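With one protein chain held back, the other chains of the complex are shown just where they sit.
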Amino acid sequence: MFDVNLTTLIDYLGTFAFAISGIRLASAKNFDWFGAYIVGLATAIGGGTIRDLLLGLTPFWMLQPSYLVVTAVALIFVIVFGRYVIRLSNTFFIFDTIGLGLFVVVGIERSLGAGFPFWVAIIMGMITGSAGGVMRDIFINEEPLIFRKDIYALACIFGGLIFFASDWTGLPQLITQVLTISSVILVRILSVKYHISLPILKGSENEKQD
Amino acid sequence: MFDVNLTTLIDYLGTFAFAISGIRLASAKNFDWFGAYIVGLATAIGGGTIRDLLLGLTPFWMLQPSYLVVTAVALIFVIVFGRYVIRLSNTFFIFDTIGLGLFVVVGIERSLGAGFPFWVAIIMGMITGSAGGVMRDIFINEEPLIFRKDIYALACIFGGLIFFASDWTGLPQLITQVLTISSVILVRILSVKYHISLPILKGSENEKQD
Partner (left out) sequence: MFDVNLTTLIDYLGTFAFAISGIRLASAKNFDWFGAYIVGLATAIGGGTIRDLLLGLTPFWMLQPSYLVVTAVALIFVIVFGRYVIRLSNTFFIFDTIGLGLFVVVGIERSLGAGFPFWVAIIMGMITGSAGGVMRDIFINEEPLIFRKDIYALACIFGGLIFFASDWTGLPQLITQVLTISSVILVRILSVKYHISLPILKGSENEKQD
């Protein structure tokens, strides 16, 4: 059920960190264990699921149960270690960011494998990395965080551009993958460290929904 | 347009009860008739639609219009009988619960028919039974009820396990179906009657979204 190599190890660590992020936000809403599990799962596999539906493929987690198991481990982890998890925020930020980089690579390669052009692949890399967080925020009934704060989805797009620049240069696949993941991590860390974010689109009262 | 046998009768009763649940919650939000119809429809067919998209099948309600008609009847019922519907809560709870059991069986059998393994089928049984309610709560802009209250999705999973235990034992299909539906109904009724629910995952202020 679990393959063991570096890619899958990073994949599971990323899944674990994404799931933890969902489970923690669900706990702030006093969801029960089941609700927290589903929110964790949506965070971890939601992006890849939307990607696979758009690409016309069977969602990846329906082909092997390991992602469900990793999310269950994340839930047990939060139940057992509770508030201590908060102290590990930096550790999870690292996992989460490495996972984000890998998710981008997985999304791009899966799209190219399905015969789509590079600009679709870049979008799918971004969706793989960030749509799970949007699904999480819809489930907990909040405005999606990535629409208001931080460079997150843009880090995925930047990574996607690096992927194709590297690929176009003729670099070997492994180098392309490492460069892509590194660039996602770099942009994400720099933007958080230096509080770099996109401008807010200013609205006025007149523009309210009704 | 309407087949008549016990399975489809239960199917339509379940659809009707699910639709009523959506329409009533939409009315509490002062949605108009159209909004109430769509929320009723999402509640009744949303789970099966998500299931079919994940399985790569054409959504079941696109193959025959009866589900749209049953939901329209439910809307007319609420418009005509209004507040009296509330007094029938227990009746609808029974319909809803029997429908839930049947939806689980339908979801499992449809997944197996599409060639997926048993653990995917159990998840699809749960999605068929409970994702419509989540879609309903997203449409009315509330935190999904099943993430916070009662044993609902877990009753579906329990039913799924009974299905495979029964199937593995070699019992005839009809017995397996009846056992599955009965076990979903039993778990659901016991959990409501004795207020059995999953533990809440405790959060802290620090875990807020931002």
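In this document, chain identifiers A and B correspond to the written order of the chains, with residue numbering beginning at 1 in each.
Following the convention adopted for this analysis, contacts are C-beta pairs under 8 Å (C-beta built on N, C-alpha and C of every residue); 3 or more make two chains touch, one makes a residue touch a chain.
Predicted model, so just to flag it, every value in this text is computed and none were measured.
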item	value
Residue touching the undisplayed chain, where the options are B:27, B:43 or B:166	B:27
Touch residues of chain A, complete complex, unshown partner	53-54, 56, 116, 119-120, 123, 134, 138, 141-144, 146-149, 153-154, 197-210
Chain not shown, touching residues in chain B	23-36, 38-39, 49, 53, 56, 58-59, 62, 65, 68, 78-79, 82-83, 86, 137-142, 145, 148-149
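Definition applied: only the chains that are shown with their structure count from here on.
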item	value
Distance between chain centroids, defined by C-alpha means - chain A, chain B (Å)	29
